[in-house]
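Only one protein chain is missing; all other protein chains are in place.
Entry: subunit A
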């Protein structure tokens, strides 16, 4: 039996808002906290209309202090609430790093589950919107290295809402990264009401035989573009949107590279110590003898994200990804 589900066309950021609204309605323990999330509806309008709908007791404008926002939310979480924190830009999370690294991620183990931190930290991340310094960082690998938290990155409206609801329902802390470059880059069908997309599962966006391409967030569009261009040249690409960066979907990674024998990983974060390195390791662990070419990584450079004048040169583009695919298939 199939159930008819109404869907609505919306942008990624609207899907985030819809997910937040759904969970504020669903569970009275859910609170939103952050800078400008109340009356202003967030600088990207991700919380637009929510304060009006649910009141200041649940959609809370906080003082401008990231460590304080996360620390206070940890306190609320330990006291039975489900705080959803907005860090205005991922690059603003560094003052709260201590709270996340030394507490949010450790309280469950420290107290053997007596206290848990079912908190979601939402943060717009990545470059491409001509923002000032530190507004465009892709710092996901700092958090995939932290035991005790999960790191989730949607690349389209449907996943944004489904993964956000899964993150809110997850009993452990989740860092939910929203690719701001594609916040409003087109609309997609999003079901009304509550549904989830499972954390820890990648998604095959395109079926192919010759090379596997891994991407997440705003890089998914870049990877898809490169894959389509390469198809015209007769190279068939299997494109995987990883969607969760911790825990990584080892099964889908192994399955695709065992089919293609080649892999190209695309991320906009700096190359060294990036999540790409973990994917390479997993391919090595699971599929060493299947590989027909060295794995290519197309990434940002090992510099800070430059002033936005240079951001187009810094972020991987379709051309760089195509070159990497060519290199892999011609090895």
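Just so we're on the same page, a residue touches a chain if its C-beta (ideal position, glycine included) is under 8 Å from a C-beta of that chain, and two chains touch if they have at least 3 such contacts; residues count from 1.
Quick note on the criterion: contacts and distances are computed from a predicted model.
According to UniProt, the chain absent from the figure is "Pyruvate dehydrogenase E1 component subunit alpha", selected among "Polysulfide reductase", "Pyruvate dehydrogenase E1 component subunit alpha", "Transcriptional regulator, BolA protein family" or "NADH-quinone oxidoreductase subunit M".
Residue A:147 is the one among A:147, A:186 or A:294 that touches the chain not shown. Across A:172, A:231 or A:255, the residue that sits in touch with the chain not pictured is A:172. Of A:116, A:196, A:236 or A:277, it is A:116 that touches the chain left out of the display. Touching residues on subunit A toward the chain that is not drawn are 57, 62-63, 65, 67-68, 70-81, 83, 95, 98-99, 102-103, 108-116, 147-148, 150, 171-172, 200, 246-248, 250.
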